[in-house]
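Once you've had a glance at the structure underneath, I'll fire off some questions.
Every protein chain except one is present and positioned as in the full complex.
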């Protein structure tokens, strides 16, 4: 059922937003999407700072399907400069809130950089986010039997 | 006065540019914006290499408002691969040049990665930059009493 795809779509509108100190990053993005009736979106740019982040990375030599014990969870109080935030949200085939997929890269005071697949984050000073609203798409998120994760699926 | 916002805007035009060895990254971006009459812009993509970079990161356990001594400045000769450049520019409420906000992520010869809130950088071999020109926006940059930084403000 899960197959590769490449479909033409459009980004005719962007949502330019600022989140505030203490905002939850995930809840903030979902609220923006709902307020603007945006079903499918992609982060075109994000810059700011985060604290109280939780993210996961995958252990070396893991193979698919990825099991829970293959993922290492890291929790950091920070705060950190938000150096990059990549990701998107799509409707779930099962309904409910859109499925948000975010990867964050964070700068530390030593100059080293940390990050991973983001599970939780709070805005520290600001988050300046440009979301692209995707139109003309029939892509959803659905559980894949191969990877055991929520993956993009073209209906 | 500073509030969260999310406004619909458009990116009807992009500026595709190449900066040259020894170009100042900030001056180069401001020149492109002025030459093209672009008031508000966002970096959609940037790839290349940088040298003589200065960037800052925030100390752990810092709280807002962020004070000067909470920020750690790092200066590195490099050169580095420019792995990611996120950011935007908006007009200042007080006039003058647009306020540019840039976060850079840089690759080092060990394979480790460094970066932060960028203050200064010189192009090493090239910088291939795609800027999105934002139209239909009424967002400015203004000093925030809460964070003591220049933050996005919707008029």
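Note that the chains take the letters A and B in the order they are written out, and that residue 1 is the start of every chain.
Keep this in mind: a contact is a pair of C-beta atoms (placed from the backbone, for glycine too) under 8 Å apart; a residue touches a chain by one contact, two chains touch by 3 or more.
As the structure is a computational prediction, the values presented were derived from the model and not from experiment.
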Touch with the missing chain holds, among B:35, B:73, B:97 or B:145, for B:35
Can you say which of A:52, A:92 or A:112 touches the chain missing from this structure?
A:112
Quick one: which of A:15, A:29 or A:44 touches the chain that's been left out?
A:44
Interface residues of chain A (partner: the chain not displayed)
2-11, 42-44, 55-62, 64, 66, 72, 74, 76, 84, 86-88, 101-105, 112-117, 132, 134, 137, 139, 146-147, 149, 151-152, 154
Need a quick check: the contact residues on chain B for the chain that isn't drawn.
11-21, 23, 28, 32, 35-36, 44-47, 49, 77-85, 105, 107-113, 124-126, 128, 130
